[in-house]
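This is the structure I want to talk about, given as structure tokens.
Every protein chain but one is kept in place in this view of the complex.
Coming up: subunit A.
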Amino acid sequence: MPVYCKSQCGNRAVLRRPKTGDALCKECFFAAFEAEIHHTISSNQLFQPGQKIAVAASGGKDSTVLAHVLKLLNEKHNYGLDLVLLSIDEGISGYRDDSLETVKQNRDDYQMSLKILSYEELYGWTMDRIVAQIGRSNNCTFCGVFRRQALDRGAKLLQVDSIATGHNADDIAETVLMNILRGDTARLRRCTDIRTGGGEDSIPRVKPLKYSYEKDIVMYAHYKKLVYFSTECVFAPNAYRGHARAFLKDLEKVRPSVIMDIIYSGEQLRFKDTVKKPVRGTCSRCGFVSSQQPCKACVLLEGLNRGLPKLGIGKKSKGDRMIAEQNRELDLRERANLVKNDF
């Protein structure tokens, strides 16, 4: 028996939405999906008229749909926003070079300007070279830490008012679970926030797709025939976040609304007064947002440049010992040189 659209428009339904269980036709789904994102943006006041917004674009489904919908809503509801695309080139051949082509396609399709910042120009290292030095373990740490800061640097360069990222509801629910599994209360506090950062010296980040299910995003991209890049990173095949993701997917099969329930639970969590709160400041070396001194990006970069790539991995005390050891060796060598020169 054919299933008809819930809105009683008379059309046959093409999908069932996981969030509500409603079956919708293509046109009604488009309207509902866009209306929800508009509602998220307007009820949370994510943007103000006249602002310049960087859309963090990777060429993947989330950022492609985000760019598409933001452009559409900006015109439809007169947000008055100046939208630009901001991409980070990590220097991963066979992955990022291909996906950047997709971003360039987005730039042409949506008539937005595009700024690409590369790790090479920012840090003097590409991910290919980093992986050659440190191997396949911990490489995601470098990539993630550098990208976070690279987005901040790019946003500062473009003088935007905020950065919109493509994190969807599944990502956020998964992060809630992940942070519980890791016992990371600092991140558990803020991972469900729709807006993060935005103090005096940082550019806020917003997640307009916070309440959009990954499945809806995929269906939207599919039916709208949006061009996106879906290959996984060559350096992180499946392994990362595997546990939390697989668990969430299993839960979703049992009760699709679980994703919203987990986000809601994450928002409702409160912490005892005795639990330490993170203090967000700026790195004394690079001036970008950090809760550590110096920031993780600076420590990792120092490690790479010193030839001690494991410097920022693991405990700080271990890193300090590595630096002290290297300094002692350098000192000895320098003294040996002095002695040699004396003769």
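In this text, a residue touches a chain if its C-beta (ideal position, glycine included) is under 8 Å from a C-beta of that chain, and two chains touch if they have at least 3 such contacts; residues count from 1.
Note that contacts and distances are computed from a predicted model.
Student: Using the UniProt record as the reference, specify the protein name of the hidden chain from among "EKC/KEOPS complex subunit CGI121", "Cytoplasmic tRNA 2-thiolation protein 2", "Large ribosomal subunit protein bL20m" or "N(6)-L-threonylcarbamoyladenine synthase".
Tutor: Of the names offered in "EKC/KEOPS complex subunit CGI121", "Cytoplasmic tRNA 2-thiolation protein 2", "Large ribosomal subunit protein bL20m" or "N(6)-L-threonylcarbamoyladenine synthase", the one UniProt assigns to the missing chain is "Cytoplasmic tRNA 2-thiolation protein 2".
Student: So one chain is hidden, and I want to know which residue out of A:Lys71, A:Arg147 or A:Lys215 touches that hidden chain in the complete assembly.
Tutor: Touches the omitted chain: A:Arg147.
Student: I'm checking contacts with the chain that's been left out. Which of A:Ser58, A:Asn106 or A:Thr126 qualifies?
Tutor: Among A:Ser58, A:Asn106 or A:Thr126, only A:Ser58 touches the chain that is not shown.
Student: Residues of subunit A in contact with the chain that isn't shown?
Tutor: Where subunit A meets the chain not shown: residues 5-9, 17, 19-20, 22, 24-25, 27-28, 30-32, 35-36, 38-40, 42-44, 56-58, 60, 62-63, 88, 138, 140-141, 143-145, 147-148, 165-167, 171, 175-185, 187-188, 190-191, 193-194, 196-197, 205, 211, 233, 236, 239-244, 247, 250-251, 253-255, 257-258, 260-275, 296, 313.
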